[in-house]
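As you look at this complex, bear in mind that one protein chain is not there, while each of the others sits in place.
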Amino acid sequence: MIPYEYIFYLTSILFVIAVFGMLMRKNLINFVISIEIVINAALINFAAGSYYFGYLNGVSYALLILVIAVFEAAVAIALIIFYHKITDNLEMSALKEYRG
Amino acid sequence: MMLYLILLPMLISMTLTAFLKDKLVRSRLIAVSMTSLSLLISSVFFYVYFSKDLIENFSWFNIETYTFQISFIANNLHLLMAVVVSFISLLILIFSVFYMRREKQEKYYFEMSLFIFAMLGLVVSNSFILFYIFWELMSISSYLLIGFWYEKEAASKAAKKALILTKVGDVSLLTAIIILFANTGTLSISATLSGLSSIPQVYLTVSAALFIIAALSKSAQFPFYVWLPDAMEAPTTVSALLHSATMVASGAFLLIMIAPLMYVSGTMVYLVLISLITIFISSLLALESVDTKRILAYSTIDSLAFMFLAVATLNPDGALFYLIMHAVFKSLLFLLAGELIILFGTRNIFKLRGLEIGKPIFYVPAFIGLASLAGIPPFLGFFAHATLSYNFSISIELIFMVATFLTSLFSFRLFFTVYHKNGTEKIREDKFAIIPIATLSILSTVGGASLFFFNSIIPIAYSFDLFLVLDSIIALLGLFAAYYFYSNRDFPYAKLDKKLKSIFRGVTYDDVLASTGTAITKFSGLVDRFEGALGEAFDSVGSLSFSLSYISRELQSGDLSNYIVIFIAGAILVMILMLVGV
Partner (left out) sequence: MDILIFYAISTLLILMSIAIALSRRLMHSLIFLFFFVVLVSSMFILLAFPFLGVAELIIYNGGIVVLLTVAASLIPEERLGFDRKKILIALPILMIALMLILPFGQASTTGVGQTNQPSLGIYLFSHYSLLILVAAVTLLASLMTAVYFIRSVEGE
């Protein structure tokens, strides 16, 4: 069918584009969106691994990662809302004033 | 059997002085009593194990198949050193009851107990690692004691200098131990010394050279001698114990202990050279010092160079005898210097001259000590020189005679400058000060006779031959020359000047003195630059760590965007490592 290398190339390209988005955007929500893209690329990879070796391990991992992504996004958004309440904008550069 | 009992009293003393306040129990009481207990135990062991060779091992931990052991040795050599060390330490601690009356007692007695513990452990240990541990402990306690008055900047700088310079020796000692361990598979000194034939020659030479460097740095020889004169910032009792009798002698003791290794390795000719250079440097520098303790420091370096010379001419037992006798008279001299400092408040010999000290109680022990140093019969030094010079060849004997002259010259320079004919001061003596000084003076006078029955303890060879007679005559010559030069300082060189003028017709004594002085100053300038360069090297190491920390501090900026960049860079690094195959 589809050789595994194709899927790996696909997911790595997606990952790199998401990394580009992480690095170059200064908005926090854009950052979280890029992380979601990364997670989805990993999901595709896991599912493909399970597809090619006939074991159900990959799909299990994929389901669990999905769950994890949910609550990680939930906490992140709670923090973003909190942050917006304080600073009224969503810029990453303002975060460095809160260190320590 | 339980040789660690020698160390146990000092360990108790350390803990008690560290934790009990001085008001509760007097720290000096603890220290003195524990040291006398130590002396008693080591004497008992010495008597019991006389002429036996006993090794005692305790298993410590093992790594795979090799077991590290704590092993002690009960040998004539080692137990004799233990007795000597505890005896001298006891006398000096008694003296410091008088000397350190007004200082912080617990700190002083703790650090002294630490030092005595380390020294005793050093002399009875049979395992190289244990030896190294005690060696390092001595370095640390020396650092603590030199910097005892650390509020004075000179004292803390001197302590740092001593620690750093002896650290060089520590590193080379560790390297030598590792080389020997890699070649013989055992860390025990006695096993290594009996298995010397199985080590390839190149490793023997390298490890012997490293041992020599370690001994040179600890015993303040060329080129490491610069820390000892500055270490005179320590209290005088500290100088008496550490920097005259025991710690600086530990370098010589190291070489005496592993003498079979040294003699197979063929590095002895370099040691002779270094000892001779050290003798001349220290004597010349002593001749131009004006501080009592500094002169005594240079004389210590001088005497240690004699010991190294004896070891280098294949006479380790003679070096041992000289070491023990040197401990006696050098600590006597330092204690006297300390007494002068406490009673008259100054170290400068010219200021002391101005105070016109002349009571017999002061100058008789000083004369005894300095005469022993110079080698004048019938005091201790004469007999010590007899066995020291047993193996000297003709050329070394000639050089040694010049060295004796210089030694005698600077010792009696000290004597005649400080002590005046007419004593006009009235000072009361303290009994704690009298006892050690009196004991050591008596020992210096009659102790020479012990040479004759020392043979039963350690096989020693001595000869009273022509060279020795010439040597003592030259020492007496030095005495008279010093008397001539330094006694009447009001018209210092007038007589000699006229005489020299008549002989040389034009060259005056002033010219000779001026040129010698210039030479010495130029040489000291070199030495000073060496010290300065060493200091700058250590400074640059420190500033390197500063700049590294500036760079790495920027990594933790608290800025999320920076963190992302670093994270991605780290991920790329991991991928590169995966590709490379780590």
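Lettered A and B in written order, each chain numbered from 1.
The definition used in the following text is that contacts are C-beta pairs under 8 Å (C-beta built on N, C-alpha and C of every residue); 3 or more make two chains touch, one makes a residue touch a chain.
None of the values given here were measured: they were computed from a predicted structure.
Asks: Using the touch definition from the top, which of B:372, B:441 or B:561 touches the missing chain?
Replies: B:561
Asks: On chain A, where is the contact patch with the chain that was removed from view?
Replies: 1-6, 8-10, 12-21, 23-27, 29-30, 32-34, 36-37, 40, 43-44, 47-48, 50-56, 59-60, 62-64, 66-75, 77-82, 84-85, 89-90
Asks: Go through chain B and note every residue touching the omitted chain.
Replies: Missing-chain contacts on chain B: residues 561, 565, 568-569, 571-572, 575-576, 578-579.
By our rule, only the chains that are shown with their structure count from here on.
Asks: Between chain A and chain B, what is the separation of their C-alpha centroids in Å?
Replies: 69
Asks: Could you pull out which chain A residues touch chain B in their complex?
Replies: By the definition above, chain A touches chain B via 19, 22-23, 26, 31, 92-93, 95-100.
Asks: Could you list, by residue number, the parts of chain B that touch chain A in their complex?
Replies: So the residues of chain B touching chain A come out as 557-562, 564-565, 568.
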